[in-house]
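Below is one structure, written out as structure tokens; comments come after it.
Now for chain A:
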Amino acid sequence: MELFINILGAIVTFLVAFIVGMTYGGLNRKITARVQNRKGPPFYQNFIDAFKLSSKETAIHHGIMHYLGPAFLMVSSVMTLLIVPVFTNNGWFPNLNFKGDLIFLIYIMTFGPLGMALGSGQTGNPNAAIGVTRGLSQMVGFEIPWVMALIALMIQYHTTSIEGLMEAQAQTGTWFMFSSPFAFIAAILAMFGMFRYSPFDIVSAPTELASGPASENGGKYLFVMMSSGSVFTFAKLTLYVDLFLGGAANLPVLLLKTFALYLIPILYGMTTPRYRTEQAIRWFWGWPSFFGLLAIIQAVIL
Partner candidate 1 sequence: MDNALFDLLDYAVYGTAILVMLIGIYGALAKKSLLKIVIGLSVSDSGLNMLIVAIGYLKGGTAPIFSPGYLDGTNKLMVDPVPQALVLTAIVIGFGVTAVALALVIRLYRHHGTLNIDEIKNLKW
Partner candidate 2 sequence: MATLYLIFIIFLGGAILTYYAGKLGSVLQDIIFLATILGATSLFYAGVHINDFMSFNPGGITLTWGINYFGWLFSLIVLGLGSLAAVYSVGYMKGKKRRGYFYFNFILSIMAMLGILVSQDLISFFIFWEIMTWSSYLMVIYNGKDDQKLGLKYFIFSAIGAYAMLMAIVMVHSVTNTFLIGNMIEAYPQMSLSWQIWIPILFLTAFGVKAAMMPLHVWAPGAYSSSPMAYTSVFSGALSKMGIYGMVIILVTMISHLPQGIWFRETLAWLGGLTAALGTLWAIKQDDAKKLLAYSSIAQLGYIITGVAIGTELGLLAGLFLAVMHALFKGTLFMVVGAIEKQTGTTNFTEVTGLIRKMPWTFFSALLAIIALAGIPPLGGFVGKWMLYEALITSNHYLLVILIFFASTAAFLYCYKFLFGFFMGQEEKEWEHVKEAPATMVVPMVLMALFMAVLGSWPGIILNPINNGLVDLGFVSTYKHLWDTSILFNSWGNQVVLKPLLYSVVAIFVFFAIVLIWKGFKGTRYVSTKDISSSGEVPGENENLTFSLGFAQPFLRAVGPVMKRQIDRYYTEFADGLESFFEFLRRIYTGNGQTYAIYVFVFVVIVLLFKDVLF
Partner candidate 3 sequence: MVGTPVLFIAIPLLAAFLIPLLGMIWKELVRIVPGLVLIYLLILAVNLLDHVMVHGPIIEIIAGWAPPIGINLVFSAFSGFLVTIMIFLGLLIWLYSYRFKKNVGYEPAKKYFLLLMMLITGSVGIVLTGDIFNMFVFIEITGISAYGLTAFYTGRDSAEASFKYLMLGSIASTFLLLAIMIIYSQLGTLNMADIANRIHTMNPTYKIISLIFFITALGIEAEIFPLNGWAPDAYSEAPGPVGAAFAGIVVKASVYAIIRYIFTIFDVDGAFNFLIIIGMLTLIIAEMAAIRQEKLKRMLAYSSIGQMGLVLVAFGFGTEEGVYAALFLMLNHAIIKSLLFFSGSYLVYNSKDKLIAEMNGLGKKLPITSFLFALGAFAIIGLPPFAGFWSKLSVLTAAADKNMIFIMSLILFVSLIELVYYLRVVNRLYNSKEKASSIEVKKPTANALITMLVLGGLILLIGFYPDVVTGVLHKASAALMDKSQYIHNVLSINQ
């Protein structure tokens, strides 16, 4: 029975994540438009796009991996979502709660892109493979500061689980954002790469690579990919909130905090032109990693 409730809760969480993620996506477009001094699409534009895509006919496939590629992607984002505690007290939207472990999290986050990469690989479109290698390369870049930040937290509080960190955060009473500022900075900078917004969006460069890994995916495939992206966005933001901003007790607080975090990569991206892959990698291994190092030093000293 408990399991059933948990599964139900997971599904609800998924739906919320989907909706929130989609809305954030739409808001992103809207804000971008406002920054560029235009009206922009309505904030629900992403929903329209998603439904349109799902209603579009999908008449072809390039083989089984191509067919299932988006499912791999979805596994990754939903698993991430399930591991990240959405609310501090788990009263609402309980998820399956695997005692979310950070190392596991890092790895499950890469599961999807790799599965997707296989799918796009099977299409035989060279652009897709190029995009994938760019994405993977960039991942090597941003994972370093990201892991540094996480490790700094882990060694400071002697736990590798998200819940453990949240408890530690609750006990100290200070958000890690303030008690471990360097880790926070490193993690935020890594987040730029994770979201693949503007300076780091060479992976799916539309005109150069014809949107890269997604280039052969339309219709349903793209719909699943899009929803996966939305869920993933929400999961990642929640993770950041849990880790650095003291978690959230209820939905409004959660939305507030996540949106505040979400603004950072968006606003940075709007003002920064695209990096080449190696530039992006070097960027991540520069200041972000330096902050990560500072974070570790701080954690060791404390």
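Selection rule, in plain terms: all candidates are chains of the complex that A comes from, given by their letters.
Here is the rule we use: a contact is a pair of C-beta atoms (placed from the backbone, for glycine too) under 8 Å apart; a residue touches a chain by one contact, two chains touch by 3 or more; residues count from 1.
Keep in mind the model is a prediction, meaning the values are calculated, not measured.
Q: Looking at chain A, find the partner in this complex that touches it; the options are 1, 2 or 3.
A: 2
Q: If you look only at chain A, which of its residues touch candidate 2 in the complex?
A: Touch list, chain A to candidate 2: 58-63, 65, 67-68, 70-72, 74-75, 78-79, 82, 96, 98-99, 101, 103-104, 107-108, 110-111, 114, 117-118, 121-126, 129-130, 132-134, 136-137, 139-141, 143-144, 147-148, 151, 154-155, 158-161, 164, 210, 215-216, 220-221, 224, 276-278, 281-282, 285, 296, 300.
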